[in-house]
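Only one protein chain is missing from this complex, and each of the others stays in its spot.
Just so it is clear, A, B, C and D label the chains in written order, and each chain counts residues from 1 on its own.
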Amino acid sequence: MDKPLLEIRDVKKYFYSDGIKVGKKQCVKAVDGFSLDILKGENVGLVGESGCGKSTLGRTILNLYPATSGTIRYQGQNIEKLSFKKMRPYRRELQMIFQDPYASLNPRRTIFQSMEEPLELFKLGDKGERKEKVIEMLNEVGIGREHLDKFPHEMSGGQRQRVAIARSFILDPKFIVADEPVSALDVSVRSQVLNIMRRLQETHSFSYMFISHDLSVVRYLCDKVVVMYLGKMVECADKKELFEHPTHPYTRALLSAIPIPDVHRRSERIILEGDLPSPANPPTGCVFHTRCKYVTEECKNVCPELKTLHGSHQVACHYAEKFYE
Amino acid sequence: MQEVVRTIKDTKLLIQKENFFQKFVKHKMATVAFMIIAIEVIIVFLGPVLFDIDPYFMDSSSLAKPPSSVHLLGTDDIGRDIFARMLYGGRISLAVGVCSTLISFIIGIPLGLCAGYFKGKVEFLVMRCVDIFQSFPGLIMILVLVAIFGSSVFSMIIMIGVMGWIQPAKIVYGATLSVCEKDFVESARSMGASHATILIRHILPNVLSPVWILIAFRVSGAIIMESSLSFLGAGIRPPQASWGNIINAAQNATVLATQPWIWLPAGIVLFVTIICINLIGEGVRDALDPKMKR
Amino acid sequence: MRAENPILQVKNLQVDFLVKKHTITAVKDVSFSVDKGTTLGIVGESGCGKSVTATSIMRLLPRQYSKISQGQICLDGEDLLAKSEEEMYKIRGTKVSMIFQDPLTSLNPVYTIGTQLCEVLLTHKIADKKQAFEMSVEMLRKVGIGDARNKMKTYPHQISGGMRQRVMIAMAMLTNPQVLIADEPTTALDVTIQAQILELMAKLKEDFDTSILMITHDMGVIADVADYVCVMYAGEIVEYGTCEEIFDHPQHPYTKGLLKSIPRLDEDTKILYTIKGMVPSMQDMPRGCRFSNRCPHCTMRCNEQHPDLKDFDRHQVRCWLMDGNC
Amino acid sequence: MPRYIIKRILSMIPVFLILTFAVFILSDYAPGNAVDLIASENKMTEEAYQSLIHAYGLDQPLLVRYANWLLDLFQGDMGVSVRAKMPVMQMIGNRIGPSLFLMVTGLVLSVLIAIPLGVAAAFKPYSFWDNCSSTLAFIGNAMPSFFLGLCVLYIFSAKLGIFPGYGMYTAGTEGSLGDLLYHLVMPAFVVAFTLLGDLVKQTRGGLLEVLNEDYVKTARAKGLSEKVVIIKHALRNSLIPIVTVISLNIPYIVGGAVVIEQIFGWPGIGTLMVQSINARDFSVVMGITTMICVVVMCCNIILDIFYGVLDPRISRSK
Partner (left out) sequence: ACGNKDAGGESKGGEKTIVYGQGGAWNRLMPYDLIGMFSIMPNEKIFDRLCGFDNENIIYYRAAESIDLSKDQTVFTVHLRKDSKWHDGEPVTAHDWEWTFKTMAKPEFEGYGSRGFLTQFAGTDGSGTGDIQIKAIDDYTLEMHLKNPTTPEAFFGSYSYYYYVLPKHLLEDIPVDELGTCDFWDNPIGSGPCKFVSEKPGYEVVLEAYDDYYLGRPQFDKLIYRVMSEETLSSGLLAGEFDVGWNTVTAEEALESLDGKNGLHADLVDNKINIQMVLNNEKFGPEVRHAFELAIDKQLIVDSVLKGYGEPVCSALMPSSPYYNKDLKVEYNPDKAKKMLKEANFDFSQTISLGASNSDREKMAVIIQDCLKKIGVNVEIETGDATTLMSGARDGSIDMCLLQSTTGASPTYLMMDYVTDGVTYCRVQDPKYYDLHVAVNQCVDKDDRIKKAWEMQKVLYEESPNINLVDQDIYMVCSSKLSNITVPNNDKCWEWVVK
């Protein structure tokens, strides 16, 4: 095995609110100890409930948020402590795509200006070359050159998202964090964008972390799936492995809860009790114990370690072996 | 809400094709107001050149005389031509309004921008300053300042300008906070743009629309402030004319009751100007922010 | 397709909006009916007129600039469109209730849950204060909120999204309405919470024998809960039939495309089907079939003539392609 | 909540220190001092002049004087007015009541007028009522208060004699409540009018915005009548930004009161401020500065509490 492209070791990100409260600062543990290796060309899907820290993790990896602790090594180089300036050269290789197509392009700049900006920032090529590159990238995502001088608001959500994707690829990055790039899109548009993502993934050699709360999308795009719950990784496995042998009770519930557009395949739903606890005040022991059907005393007190079962399948559950089928 | 916002996005094709100017023109009152102000500015700035009149010249043969063919709007009690004084006063009033607003914005915008973008210490500092300026009435502060620096046009502009920086700063600060949340800022950062690039290219243009709206209201506020100061004897001082101090002749009951030509035109013009400027502000608001109006 | 026992019937509904002096027909020629105790699902892309349809049943469209220019809405045999505003006050909340997409913003932040729940009962003079309180507590229990008595005193921001959506459902069910309109009730929620809510709605439907009009854009949810399905596209119903029919034998190219373009959890897909292009804007609708510019089977006729919704087996489809088959 | 208030008060301390220090420095820079003024009215020799300067401590360094002033302040002493030889505390005490009375009445009056107007306007946008109230709002915004004050005074007091225009009560009487209110009408009206524009606009705009919110739709779907929806559900929520507008306007009211008190001979803090600035009686100026800080702070805290009452999201999260 090669050295991983990105090594994430026990990354934590806490948000401290120093709002109007006197005295103790409140602390939101958005990401609370997360480790993962991402290989070159590997596509990781990250799923989990809203507010479990997916976006925060994505941004922390790219050093857009300073990590509270832990290390992030990109091609062997620690990047988590780099200053805004020192980080610049790496920015070219680490890119991000955002969820909201209406917010991810500057409304005051034309599509061309927005597309050109990364090239300009890194002083790549002259004007003509840049324009060519932009047109080429836009072509790849199926946007014609007639759109170059449009403003974002003159385009549809799907088109904007495609532009955003094209822009993140324009510098030939090695690693991309895609933060729910399709969840704001309509079904019929979503498939267009997903197809483009998949095609790009085949034509360019890069890794990405695809954040989503929709497992079916992850299944369509990724090789490896990480399930997160309340700032922690609860399960991580290859796609096939995960979908065939979901082990953690949460993963199972998640899988069963997803409605399948097929009248004959109504799955037996596992309904979880209660809601996601607040990351400001996480439960002791296993973070999932408040909603778990199989909860024991141990779960309430001891935080389970990540166990590796069957190849690279990792699960954070005391009874992982028992649930593995 | 959701629906409406979406609706706006849908109907955008209709709306967005119009540029700002076209949208502004749709607001009829604002357009009329704009024309009135434009005419006023032209008259006030070109008038003295064209008509060759002197606001300081005292026609001792005509003291406090009602409008006539020689003196279009009559003369004041020492024989100065009211029309000429109106024009010159207009220059000063408008200059005080516009220049002090300019100063307010020159101070306020960068501060608000930095406070909203850099957060932390800068934010704390700026917001404390805002607190300080906000918890003390500007009028009283300027009264104290006038006692020190006197009340020339220049110092008036500076003082009103400096006292007025909070509003733009706060608006820009608020807008910056919300724009900073937007993904395109994050995305610029993730592409390695420097702070300056982000601030100037990405944030500034997007926080300006509330600023445009504010301009009009600040200008009218500054004009009112100047005239109120004149009333308290701390504004623009004679012999220099400003609309504010021309109106102050009305403090004299005789003038108020029997010589309306001395103060009424300035009063009306001041009132109309402020209304027009406010209307322009409304028009700008509607044009920039279609949500407010259907 | 005629329902045997329709509680709600919508016939040829057309809704117009006046936007900047332009008239936009947001919903056109929409007809459907809901039987007692069944669920009708309406699916379609964003902006296709689902919410407008639902809102016009409640007669809650903005009065100043919208108009129901055609059609009939019959609830339990009464024509709602003929009612005065005062009569509508009495119908809303008692005979028809509605829950909205976003539980976060659908509850008034400044009143306690209890106040908002009791308000329904008090307004319609169904109960006095004390009874209203008890009934509300009871209803909260039914929707699965533990410690209901205390929860009555909390404010919306103090409880989670899923809980809020349950409160919304409780509020809608308090008066035991004949029809419950749910406008994307789970879109803002997480899948696990969505599963809870869908489960709950199914249970309530059983218990109270309520008819539900379920609006969503998630085909999975529809497959899960609906008995009948309307597929809407650009303000029109393009296909209408029982759930099995629609999923097993979709006829309209749009429905087919929609079903094929969803990545499936239960099978690997190499490349997703895509419906090319995008929904035409309300201002420049194609003259003929509204789907014609995106349809892979588009013909001259499709471009020229607007198709009608035609019965076809246990289906209603709006497509010229069907003509040949019929 | 009490903790929050303490925090608010603590956070005002630096504001207060900087502000008072600024005024202190500024007053030092002002040409002329209280003794100059005395000297200009009473002929005196250079020697007498210097001995007065010394007597009032004006020959000490600035910082020393400021420190002394602060120390005294913490002992509840704001110094003595050079002009009136009276403790500043007492002078302000005499004046603050009438000032607050005028401002609060003006404020309440303006809220009482503005909110119904704004609601009527939002109820039917672009209707006759809407046009009326927005016109009024416009005039309110465009009318300098001194000009309005002079006009009102001239018409209603001098010409028509309907309302008394001077002072707080009829001279020579102790001032019954009725008399007081009668004298209050015009100044309070002018104070109210200056605020009216902003409030009407905010009420209307806020209400229209809130009427688009989902919970209003929910309320309608519950079968509430339009009146109940607007008054119970929408207005309550739109009051929150109105409170903000009011709290932002408090310094303006205080400042505007200077002009209005001046015109109507109202024995408030504003007239005292102008008298003292003109007389270079800076211990009084400092005292009033302090007082205004405190008043603005108190108003803001009261409004904060009010926020809490209006919006449970704030009070519960402290």
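Everything that follows uses one rule, which is that a residue touches a chain if its C-beta (ideal position, glycine included) is under 8 Å from a C-beta of that chain, and two chains touch if they have at least 3 such contacts.
Small disclaimer: the values here were computed from a predicted structure and weren't measured.
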Missing chain: touched chains present in the view: B, D
Contact residue for the chain not shown (choose from D:V254, D:L272 or D:L310): D:L272
Hidden partner chain, residues of chain B it touches: 56, 58, 60, 63-64, 77-79, 147, 150-151, 231, 233, 237-239, 248, 251-254, 257-258
Chain D, residues in touch with the chain not shown (by the definition above): 30-33, 36-52, 55-56, 80, 83-86, 91, 94-95, 150, 153-154, 157-167, 170-173, 182, 262-265, 267, 271-272, 275, 278-280
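What we mean here is this: only the chains that are shown with their structure count from here on.
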Of C-D and A-C, whichever chain pair has more C-beta contact pairs: A-C
Chain A and chain C: spacing of chain centres that average the CA atoms, whole Å: 32
Between chain B and chain D, centroid-to-centroid distance (C-alpha), Å: 23
Contacts with two or more other chains, residues of chain B listed in rising order: 1-2, 13
Touching two or more other chains - residues of chain C: 46, 64, 101-102, 105
Touching residues (chain side chain B, partner chain A) in the complex: 9, 12-13, 16, 182-184, 186-195, 197, 201-202, 205-206
Complex contacts: residues of chain B adjacent to chain D: 1-2, 4, 128, 131-132, 134-140, 143-145, 147-148, 220, 224, 227-228, 231-232, 244, 247, 250-251, 253, 256-257, 267, 270-271, 274-275, 278-279, 292
Residues of chain D defined as touching chain C within the complex: 125, 213-215, 217-226, 228, 233, 236-237, 310-313, 316
